[in-house]
Every structure is written in structure tokens, then in C-alpha cells.
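Removed from the display is one protein chain of the complex; every other protein chain stays in position.
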Amino acid sequence: MTSAAVAPASVATAPRRTTNPLAVTPLAITAVGAVSAAGIGLEALGRAVVEGAAGYTDPSGIGEESLPPRPVRIVPDLPVAELLGRKGTRHLDRTTKLALVACRLTLDAHPGQTGERSGVVLGTSTGSIRSSSEFSLETLRQERPYLVNPSLFPNTVMNCAAGQIAIRHKLHGVNATIAGGHLSGVQALRYARNALRQGHADRILVGGVEEFCAQSAWGWHLSGSLGTDVPVGEGAAMLMVEQDADASAAGHPVLARVLACETGYGTPGRLADALASVVSTALERCDRRPEQVGAVSYGATGLTGLQRIEERGVRAALGDRVPGRRVAVKEPVGECFSATGILQIAGLIGAWRHTAALAGELALVTAVARDGNVGCAVLEAGHLG
Amino acid sequence: MPRTASALTTEQDEILRAIVIDVLELEPEELTDTSSFVDDHDADSLLAIEILARIEKDLGVAIPQDDLTQMTNLDGVRSVVSRCLKEAADV
Partner (left out) sequence: MSERGPRRVVVTGLGAVSSAGMGADEFTASIRAGRRTTSPVRSFDTTGFPHVHAGEVHDFEPRRWLRGIDPGQWGRSSQFAASAARLAVEDAGLAADDLARTRAGSVMGTTSGESAVIEELVGAWAADGLKALPPDLVGSAPAGRIAAAVNSELGLPGEALTLATACSASNYALGYAFDMVACGDADYMLAGGADSLNRWAHAGFYRLGALAEEICRPFDTDRSGILTAEGGVALLLEPYERAVARGARIYAEVLGYSVNCDAEHMVHPDPTSIAACIRAAHRSAGVEPEQIDYICAHGTGTRTNDATEVAAVREVFGERIPPISSIKSMIGHTMGAASGFGALICCRALHDGFLPPTAGVRRTDPDLGPGVDPVPGQARLAQPSIVENHGFAFGGNNAITILGRVT
């Protein structure tokens, strides 16, 4: 054993390239897929965001439990059979179906290959809270607690959707599930950026998913953390993300670039400062000035107490200037919790495309959570053709 | 009627058939007495356990997990369930 004793040190002390700690390599978004109450596909979402249209609002068909008296946004007619096939979908829960449909749409829109060297980074909060709580309820209601359906057990595990995506599309690269709630989008991008940099995959599907169910609707309603007139929604969005240089080399058209994504943590009472600080750091890291930011998409819109904190933090970082374009994704799709972050980005790209925005327009996508997490991403419009 | 089903009522036999068809997502005519769950119907061990679990629940009979190895086709299921029902009745 002693023969190997020096190996780690010698390996580790081999000269390594030192990098400027502030420099970050941009990520290229080369395909986008989205399902939401605005409809199936990016175009529907982009149009709804630009026009401020309310999405689909009929929750019948979600289940038998009664729902709280408040507005909702539901994905209409999820095309499961058309996009996923008829067999092997019987036990998939709504979370997994939403994620698989968004994934299918993204892969269909992606010009390059997937497979072997592709990965998945998917944002959630609890996995399907409906699946885990219904499975748990069965242990109380059956004659014996173990008389549960074993085929539903996988749905109770938080990485179920990410695993199903990998299996369906044979994606052998990194397969991460981020439990970040409202921060899932920014955290997933950060995680994917590192994974690409470390070579754990050549391209990564970065997504977020949230299903509408009675359990979470009541949770939002009773906790008071969401404004009473704010609809509870659902959806999934997925971005195909590659290193910018790889996308260029492969000739993939770049819809948008993620120039920076930063996260931090603030103590209660210091959340706005913490957000302002990560926004400033993010702009610094991609060498952009606050006045260049042309659009903002806020993640905490509608969240009691947090909406103002978020707006205050952004204003502080941008020098009291409010950018011209405000991308409000919650009006059409509702409060989508873990899917919100990536839906903000998909909504931004959809809106850019719908309005034929010029390449180079700069946007800020922010997120704040009550526990203290704050984050933001800086995006630049590509050739949206 | 297959000989292994002797201990089963017609109703029980129909329930078993229906469970297998449902769990393996088959058309009724696809399932024969001897068609292999794994080779002919793409079953995996999770689906096999689901069949066992559904039978336990719907017929109110306990089936040892070790018997899964014999439950490779409908006849195998019948013989295991017959035995378990008989053992339960003998106790």
C-alpha cells in the first residue's frame, strides 16, 4: 500500500492551468421545449407572455380531491400518447409525464445528436408530492400497510422524472435532480455549467417541472405564501445547453447564451441585499454593465412578502433603473414553483422570438426564496430566427 | 380449463387473467396459458412483483416472494395461487 502513498500528491501538484476566478465560459441554449397552461410548445408560451394572455384555467380531470377556492392554470390535453407512445406510460405520474413531454419537444427542436454523452439536470422541490403522499396514504388505508402497488413506488422518489428521461432517450451522462423550489432554475444552470466544464456530459437537458395537484394547491392556499388572487399553475420547461464553443463548432444555432448564473444566501432581513449582491457579481463576471440590461424576469412575483424584496434587490443592483421589458411569465402559466425558473427563461426566449428581438439584448432572470436562497442568471439573445 | 387451475374457481381464474392483462398492458388475446411474461410480454421484475401484489390484495391471499420465480406465465401464476389458497385453507 505504501507504494501508492505518494501518488495523490504527485497527481494533485501537477501544474494546472490557473484561471481568472471571475471569468466564466458562456453556455449556449440550442433548443427549448415548454408545456404550460399557455399550451404545448415554446411558441404558445412566447405569444402568451407577450400578449399577457391568461392560460388554460379548467382543473377538471386533475383528480377527485376538492380544490381550494382560487384561480388555477392547468396544462390542457397533455399529448402523452402522441409524444411518448402508448405502452409503458400507465404508471408514470403527472410530474414525470410533464417532464417527458417537455424533453421530447426539446429534443425534437435540437439540431444535433443526443444519447451517450448527454445528461439531465432537472429542478424539483419534493418530486411529485401527489405521488409520495398518495403512496403514504395507502400505507394507512390498506388492511396491511405494505399492500401498496410496487410499480408506483418509483414515483415517490424525487429523481424519478430525471431517471425516466435518461432511460427513454439513453442519456448516459450526469443525471442530477436539484431540489431548489424557486431557485431550481438558476441552481440547475449552475450545476450544468460545472458538469459541462468537468466533462460529465457534452450537452445537458436543463429543466424544471411542477405538476398541479390538490395537495400542493391546498398547501399554497393554506400557507398564505402566495397572494390570494395569484393562480396556482403547473408546467415543465427544458433547455438544451452546451458549452458555447461546442455549439459553435457543431454549427448549432444559438437561441440564447447564459453569460452568468450566480447564487447566494441571505439571512432574514438581508434578502434584498443578498440578491443585489449576486446580480452585481453576475454582471461583473460576464463583463456587462447594469445599464445594458434590457429585460427582467422576476421569479417571486405573487409571493407574499418576497415580490417587493426581489424588485428592491434588482433595482439596487441596476442603479435605480428599471429595464424596459418586463417578462411576466406567471400571468399565463401561474405559480409553477420548481418549474418557474426555467419557464422564466423559456418565456423570455419565446417572447424574444415572438417580437423578433435583436441578437445581443441582455436580460436578467432572478429568484428569491423565503429560506434565504437568492440567485440570478444573465442571458443574451442569440439568433432567434 | 388447465389442470393447474383445479383449485381455483372460475371467478378467481378470471381475476388472475385480468390482473396479468392489466399489469402487462396486453390485449386479452395476447395472453395465453404459457406465453412468457418476460420473453413474450416485456415484463420485468417490478411488474412481476406488481402482479403478485395485486393478487394478494384482490384475492386476499398471502404469496411468499420466493414464489415469484415460478410465476413466469399464467399457468405458473395459477399453480402458485392454488397452492397458497390451499395452504391458507388447511391452516
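Letters are used for the chains, namely A and B, taken in the order the chains are written, and counting of residues starts over at 1 for each.
The rule is simple: a contact is a pair of C-beta atoms (placed from the backbone, for glycine too) under 8 Å apart; a residue touches a chain by one contact, two chains touch by 3 or more.
It should be emphasised that the depicted structure is a prediction, and the values quoted were computed from it without experimental measurement.
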Among A:Val174, A:Leu306 or A:Ala377, residue touching the chain not depicted:
A:Val174
Omitted-chain contact residue, chosen from A:Ala31, A:Val148 or A:Ala317:
A:Val148
Chain not shown: contacting residue from A:Val254, A:Ala274, A:Leu318 or A:Ala339:
A:Ala274
Which listed residue, A:Thr139, A:Thr228 or A:Ser248, touches the chain dropped from view?
A:Thr139
Sort through A:Glu65, A:Glu82, A:Asp108 or A:Asp287 and give me the one touching the missing partner chain.
A:Glu65
Residues belonging to subunit B that touch the chain removed from view:
44-46, 49, 53, 65, 68
Subunit A residues touching the omitted chain (full complex):
1-2, 4-9, 11-14, 16-19, 21, 65-66, 68, 119-120, 124-127, 129, 132-133, 135-141, 143-148, 150, 153-154, 156-160, 162-164, 166-167, 169-181, 183-184, 187, 190-191, 194-195, 197-200, 202, 214-215, 218-219, 222-225, 263-267, 274, 369-373
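Going forward, only the chains that are shown with their structure count from here on.
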Could you work out how far the Cα centre of subunit A sits from that of subunit B, in whole Å?
43
Where on subunit B is subunit A touching in the complex?
23, 25, 46-47, 49-50, 53-54, 56-57
State the interface residues of subunit A toward subunit B in the complex, per the touch definition above.
87-88, 90, 142, 147-151, 154
